[in-house]
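Excluded from the complex is one protein chain; the other protein chains are retained at their positions.
After this line comes subunit A, so read on.
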């Protein structure tokens, strides 16, 4: 069932910018707090969107994070221009990572990014074209007790 977006926001993500990496997911988190979503929903969105953002920072040239709120769910879409993922099934396996030694030194590249997003999402869709980019869609259902 398609639903109207009641809120739509976009945030740019710069590839390779480890200093500001995490700021888009932080904005998303703060917006959801201002709206007053349940703390556990916010936590799941925060973790999933942070992982998605850091994937763009680590591997892609640039990307965009979209926050879409409908009456029944939070949708985070992350589209990037980058190398893409040749084997998504492999990338989804916990522990698998193509991070460089430098990234690992910064504490990234444990191979838990995508599995972690999946764990926190109700629905997780991923599409990727090699040498073009990756599109993620993370859907988290609202508890909807106010209805």
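Here, a residue touches a chain if its C-beta (ideal position, glycine included) is under 8 Å from a C-beta of that chain, and two chains touch if they have at least 3 such contacts; residues count from 1.
Please note the rule applied: contacts and distances are computed from a predicted model.
Between the listed names "(2Fe-2S)-binding protein", "Acyl-CoA dehydrogenase family protein", "4Fe-4S dicluster domain-containing protein" or "Basic membrane lipoprotein", the UniProt record for the complex's undisplayed chain reads "4Fe-4S dicluster domain-containing protein". Of the candidate positions A:46, A:65, A:114 or A:138, contact with the unshown chain belongs to A:46. The chain not shown here is touched by just one of A:14, A:31 or A:64, and that residue is A:31. Checked against the full complex, the one of A:13, A:69, A:121 or A:136 touching the unshown chain is A:69.
Residues of subunit A in contact with the chain left out of this view: 6-7, 22, 25-26, 29, 31, 33-37, 39-40, 42-43, 46-47, 50-51, 69, 110, 112, 116, 146.
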